[in-house]
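Here the complex is missing a single protein chain, while all its other protein chains stay put.
All chains are identified by letter, namely A and B, in their written order; residue positions are counted from 1 within each chain.
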Amino acid sequence: MSLERLPIIFRTEDLCAYYEDFMAIKHINIKIPQKQVTALMGPSGCGKTTFIRCLNRLHELTPGARITGSIYLRDQNILQLDPIVVRRRVGMVFQRPNPFPTMTIYENVLAGYKLLGIRLPRNEADEIAEWALRKAALWEEVKDILHRRGTFLSGGQQQRLCIARALAVKPEVLLMDEPTSALDPKSSLQIENLIVELKETVTIVIVTHNMPQAGRISDFTAFFYLGELVEFGPTAELFTNPKDPRTEEYLTGKFS
Amino acid sequence: MKFNLAGQFYDDIFRKISTVMALLIIGLVIGIFITLVIESWPSIKAFGLRFIWTTTWDPVSREFGALPFLVGTLLTSFLALIIATPFALAGAIFLGEIAPPRLANPISFIMELLAGIPSVIYGLWALFYLVPIVRWLEIKFGAPPFGLGMFTASLVLAIMILPYALSVARDVIKLVPQDIKEAAYGLGATRWETILHVIVPYARSGIFAGIVLALGRALGETMAVTMVIGNRSAMPHSIWDLGNTMASVIANEFTEATEDVHLAALVEIGLLLFVITVIVNLIARLIIIRLKVK
Partner (left out) sequence: MNTYPARENWRRIKNQIAVIIIILLALIPTLPLFFILANIIHEGLRSINLDFFLHLPAPPGETGGGISNALVGTFIIVGIAVIIGVPISILAGIYLSEYGKDSKLAEIIRISADVLQGVPSIVIGIVAYAWVVRPMGHFSAFSGSVALALMMIPVVVRTTEEVLRLVPDILREASLALGVPYWRTVMKVVLPTGMVGVTTGILIAVARIAGETAPLLFTAFGNQFMTLNPMEPMNALPLVIFNYATSPYEDWWRQAWATAVVLTFMVLLLNILSRILAKRIAGEK
């Protein structure tokens, strides 16, 4: 599989992100292919989280944070769009599962509508909820307890609930920031399998520290180092034949 | 799509509304101060600084000096503080250090509930139960047996501020790190030595803050005092005398004041009371902030 022939969903041009005066990511130019899984890797503090938070404009919520450059989502510069529209098109799943504690499982899945005050007809709401929960491979486990609090679920279930919540608003891209690092191995594996299936529906950009995981699930891998994009290419290629010495050092575990 | 895309617009409005409400709080404090100054202006103009150190309070001859009330407030508050502090301190040490949690928790709970009883009820109780006791005492000491008066007021105040000072002090004592205490016990110190040389010095400023906060309360306390102090607007000569505090004279005379300057004089007392309590509360706050920094 080569990058050139795939349709591109995200393209950044000379993207820099700052915290106050500190430049956390530097001049990133990347093209993220549609309906593929792209993994972001790199040592801690290299700017992976910062980068994906730029992609749905969560970055700018940090006081003192700034962005320069441009980010194109299907040829529209998202920095010139309403951030709220951007975030509905680009969903996010966080490191720690964060279902809303005041809502039931059902309400959590439909939170993207409920919180915006959008009233769906009952049957449409039920349909979306079931669809999203099935997509998140959670339906069978929760279909009888839809009206209980989401916080009673196990960590892995909660994380899949968060995935369902993000999917329910039918985003084009799903950003995931180390979605399995707070979970046990079995739950992690479930989520990995889920991700592979989900790429039929959405484009996935996932941050991970776990090399085998990136190898199992991602089609492309971007390697970040000290805020720079060092290398980007098909995962298999990058893993077996890194072009940059820094990538190689990272992959062989020389720094962590 | 029929989504509400004007998020930014409502975000701005919401932010502005909550900012305005927050600013309103500053506005209220300033507004209270300005209102008090304006309302007391006739009195400020008529008496100037003399208001604070003259002792005649005579609505008939329109001569107003607030010294008796300043003295009444300070005397009763400090006396209450002197009475309450040893008990509050002992209680705080007992609940925070000596008593096992099984005992300390329910006692603290009841303490805090009692602290919530309205002051008018303390006044009612004092009027019918404390006054006879004080009268008996006064007979013993050869003082005029009013039962009412400054001393009675101090006693009720002491009872009322005690739970308050106690709970602040107890919280600070509980914050003393376990390892410091263990270090003292490890050196062979007895419990009393540990309390005296380790716990109390460590918690000193917090305990002090609690006492200052309690003073702030005592200074402004109105109902219980009004009901037992005897309401005499002359300079008191002893603690057995009938008297008035700043708060009680306002409570007693405000609705009866027919002359503008009388009303203004009462408001000016309120202004003084406001300034004093603000200063006392800010001092307590400063101590607490310093505590947190430490």
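The rule is short, and it goes like this: contacts are C-beta pairs under 8 Å (C-beta built on N, C-alpha and C of every residue); 3 or more make two chains touch, one makes a residue touch a chain.
Keep in mind that what you see is a predicted model, and the values were worked out from it rather than measured.
**Student:** For the chain that is not shown, enumerate the shown chains it touches in the whole assembly.
**Tutor:** Looking at the entire complex, the absent chain's contacts are A, B.
**Student:** Write down which of B:I82, B:V120 or B:L175 is the residue touching the left-out chain.
**Tutor:** Final answer for the missing-chain contact: B:V120.
**Student:** Where the complex has a chain not shown, which of A:G64, A:G117, A:P185 or A:G253 is the residue touching it?
**Tutor:** A:G117
**Student:** Can you work out which residue in B:G147, B:G210, B:G243 or B:G270 touches the chain that's missing from view?
**Tutor:** Final answer for the missing-chain contact: B:G270.
**Student:** One chain is left out of this view; which of A:P33, A:G69 or A:G91 touches it in the full complex?
**Tutor:** The one listed residue touching the chain not shown is A:G91.
**Student:** If the hidden chain were put back, which residues of subunit B would touch it?
**Tutor:** Spelled out for subunit B, the touching residues are 3-4, 7-8, 10-11, 13-15, 17-19, 21-26, 28-29, 31-32, 35-36, 38-39, 84, 86-91, 93-95, 98, 107, 109, 111-114, 116-125, 127-129, 159, 162-163, 190-193, 195-196, 216, 219-223, 227, 247, 250-251, 254-255, 266-267, 270, 273-274, 277-278, 280-282, 285.
**Student:** Given the full complex, what residues of subunit A touch the hidden partner chain?
**Tutor:** The missing chain touches subunit A at positions 56, 58, 61, 84-88, 91-92, 94, 96, 98-102, 111-112, 114-117, 162, 165-166, 169.
The rule is short, and it goes like this: only the chains that are shown with their structure count from here on.
**Student:** Give, as an integer number of Å, the spacing between the C-alpha centres of subunit B and subunit A.
**Tutor:** Chain centres of subunit A and subunit B, defined by C-alpha means, are spaced 56 Å apart.
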